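Every protein chain except one is present and positioned as in the full complex.
Moving on, here comes chain A:
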Amino acid sequence: MAGVTRQGMAARVARDIPEGWFVNLGIGIPTMVADHVPVEREVILHSENGILGMGPAPEPGKGNAWLVNAGKQQVTLRPGGSFFHHADSFGMIRGGHIDLCVLGAFEVASNGDIANWATSENDSAPAVGGAMDLAAGAKRLWVVMDHTTKDGRPKLVESCGYPLTAPGAVQRVYTNLAVVDVVQGRGFVLREILAEGMSFAELQAQTGAVLHTDA
């Protein structure tokens, strides 16, 4: 019973983003979400380095060195897009103007804590970037990540072992196996199993905290 692919996870997230939202996408699978939002559904992408209305990567040979995303890859601008400086860009994030931020993570806890920036207390060179601003400031924070680590340890946990990015910030987690909400006072609530043929008990066995169901 295989889980969904990285593209499948990105597509599943994209399905839940309605027209009109201002959305900031993190590096990795979150970036791929943009490719799965149909062009006719107008979702306005924000990039922390001062862009609204960010479009896809340029066609080969049409790149513009002045126009990069948060991962420093070249991108394009859609008609209606705009540029602004860093304090305004983070004013949008910190001031609660961004409807949704999608980030990757090392761990998410059942109380919504997220750890996604440093892998130990003594990281040789920690790098936080805009993750803490986004986690604390966006109206909604969704995480897209594998359900377990490569060696099979759960990434949905009772309590994060890695240094926190923000406490109590995550509302929803999309993994290669399932869609899980974080509900204050309850913890993880299963919305959907994505892995074909997987039972609730099998999913629970790969999850480091209790999975509730609405039923």
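Rule of thumb we're sticking to: contacts are C-beta pairs under 8 Å (C-beta built on N, C-alpha and C of every residue); 3 or more make two chains touch, one makes a residue touch a chain; residues count from 1.
Operating definition for what follows: contacts and distances are computed from a predicted model.
The listed options are "3-oxoacid CoA-transferase subunit A", "Na(+)-translocating NADH-quinone reductase subunit E", "Tryptophan synthase beta chain" or "Suf C, ATPase", and the UniProt record of the chain not shown names that protein "3-oxoacid CoA-transferase subunit A". Checked against the hidden chain, the listed residues A:G8, A:G50, A:G104 or A:P154 yield one contact partner: A:G50. Note on the undisplayed chain: of the listed residues A:V39, A:A65 or A:A201, the one touching it is A:A65. Considering the full assembly, A:L164 is the residue among A:L164, A:I193 or A:A209 that touches the omitted chain.
Of the options A:A2, A:V128 or A:V210, the residue whose C-beta touches the omitted chain is A:V128.
Listed by residue number, the positions of chain A touching the unshown chain are 47-51, 63-68, 72, 77, 83-87, 89-90, 93-94, 118, 121, 124-133, 136-137, 163-167.
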